[in-house]
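Here the complex is missing one protein chain, while the rest keep their positions.
Up next is chain A:
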Amino acid sequence: MTRVGITGIGAVAPGGVGVKAYWELLTQGRSATRTITAYDPSPFRSRVAAEVDFDARAAGLGPQEIRRLDRAAQFALVSAREALASAGLTPGELDPDRTGVALGSAVGCTRSLEEEYVVVSDGGRLWEVDHRYAIAQLYGHFVPSSMAAEVGWAVDARGPAAVVSTGCTSGLDTIGYAAELIREGSASAMIAGSTEAPISPITSACFDAIKATTPRNDDPATASRPFDRTRNGLVLGEGAAFFVLEDIDAALARGAHVYAEVAGYATRCNAYHMTGLRMDGHEMAEAITVALAEARTDPSDVDYVNAHGSSTKQNDRHETDAIKQALGLEHARATPVSSIKSMIGHSLGAIGSLEIAACAMAIEHGVVPPTANLREPDPECDLDYVPVTAREHRTDVALTIGSGFGGFQSAMVLKRCPS
């Protein structure tokens, strides 16, 4: 059976561009949440977000790329290129026909679409929007697959390519999908990751309408507080993380460093409600159990759990129950569980990949990131959430979990790769 490993990592995250800046932010326990600067948030109930300070030119994008691409696509290109470089590869060095692309995104090029809508509708005035004001790349913004093509072109990959979109578990499911393509032999390497740049008025409006985002606007840095008794909603984020995935034997043969093995993955659906969760965490527990079985790993061998921890009342309890069911009460209580959404917010379709990157770094450095802003534990969330401060903790097996609109529940097991 082919084993699949991560040989390259790239990240664009709130607080910094590049994996190094991202990992520094996480291990310092710093929050990147602030009052929204992308537009005037004053009409909205929730006015904070974890934004990326992103200078496209400084990040290496060319003038035409900057003109052509939505912010989410720009994040994708920058992090995919970083991943390729960190794998010690240049574009075209992997056999292009045998290299595929998988890109996860929940809401695609939302930001550009809204900006263009405002123009062609003349500020919302025209239902029959004016085609004469439409930009040439409008359709490229409409179909998120354009971002997967851009990544493919940037790294010269011509194998199977697709966008995997499962709402807020996209970032996990994309990597699971990509690993499967390598295992079945459809590709020998995959450039896989996910991206999201959802911070725009329409996103704020629709999350306001269902009260999913936090109204804690007075102290942005502490607004995202997963597992805390006083949590009251998620903080929107943005960013991207990409990986080079290869057959581990082939990677080691070319002398590559393998950050971690993608050892197990599973996804289940709750078939319950588009935005609500069943109280018992049953399907999430099942996803974890199946992912561990695929990784041939006993639940008691899990060293670290990277939680979905979205900082909503409902999720954090649901997830705590699922972890207990899947790992057993005793081991669940003995295992560090943390939510990096406390620092970088919830970047919807991208967050799963950013969390996988955090797990790979935890395995690499023997440090687990904390749950920032956890000051008053919720009595119903009674695990070790690594409050406030990162912890040195040897991690050979990391479990990461996601949950999303549409009822998707996903889990992935990453393992240290013996070199």
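We take it that a residue touches a chain if its C-beta (ideal position, glycine included) is under 8 Å from a C-beta of that chain, and two chains touch if they have at least 3 such contacts; residues count from 1.
Heads up, the rule we're going with is that contacts and distances are computed from a predicted model.
S.K.: According to its UniProt record, what is the protein name of the omitted chain, chosen from "ABC transporter ATP-binding protein", "Maltose/maltodextrin transport system permease protein MalG", "LytTR family two component transcriptional regulator" or "Act minimal PKS chain-length factor (CLF/KS beta)"?
M.R.: Hidden chain identified via UniProt as "Act minimal PKS chain-length factor (CLF/KS beta)".
S.K.: Which listed residue, A:R3, A:R268 or A:R416, touches the chain dropped from view?
M.R.: Considering all chains, including the one not shown, the answer is A:R268.
S.K.: If the hidden chain were put back, which of A:G10, A:G29, A:G171 or A:P201 would touch it?
M.R.: Of the listed residues, the one touching the omitted chain is A:P201.
S.K.: Considering the whole complex, which of A:V120, A:A221 or A:A250 touches the chain not shown?
M.R.: A:V120
S.K.: Out of A:Q74, A:T166 or A:T297, which touches the unshown chain?
M.R.: The one listed residue touching the chain not shown is A:T166.
S.K.: Since one chain isn't shown, list which residues of chain A touch it in the complete complex.
M.R.: So the residues of chain A touching the unseen chain are 43-44, 96-97, 100-101, 105-108, 114, 117-118, 120-121, 123-131, 134-146, 148-149, 152-153, 156-167, 170, 173, 177, 180, 184, 186, 201-202, 204-210, 212, 266-275, 283, 286, 404-408.
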